[in-house]
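First the structure, in the form of structure tokens, and then the observations on it.
Here the complex is missing a single protein chain, while all its other protein chains stay put.
This part shows subunit A:
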Amino acid sequence: MAAIQKTKQPKKKKVKKEDEVTFAPGVVSEEKKKRLKKLDEFIEGVLQEAGEEFLDEFKQIEGE
């Protein structure tokens, strides 16, 4: 139980832009499906390109 007083802020209505793609569950629009599919394809490509040696090659020397 928190001892510090919490002041609840009034809820803000989120203004939705026309080209905004929501992550919210529920109805999945065709546009959202299309964009998520593109994202998935992109990620597969990135992982394939990276290959198994990616993490070993990433080793860094620390800076100041």
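Here is the rule we go by: a residue touches a chain if its C-beta (ideal position, glycine included) is under 8 Å from a C-beta of that chain, and two chains touch if they have at least 3 such contacts; residues count from 1.
In this text, contacts and distances are computed from a predicted model.
One subunit of the complex is not drawn; among "Dipeptide ABC transporter permease DppC", "Proteasome accessory factor PafA2 family protein", "Phosphonate metabolism protein PhnL" or "ABC-2 type transport system ATP-binding protein", its UniProt record names it "Proteasome accessory factor PafA2 family protein". Listed for subunit A, the residues touching the missing chain in the whole complex are 1-7, 9, 11-12, 14, 19-24, 35-36, 38-40, 42-43, 46-47, 49-50, 52, 54-55, 57-64.
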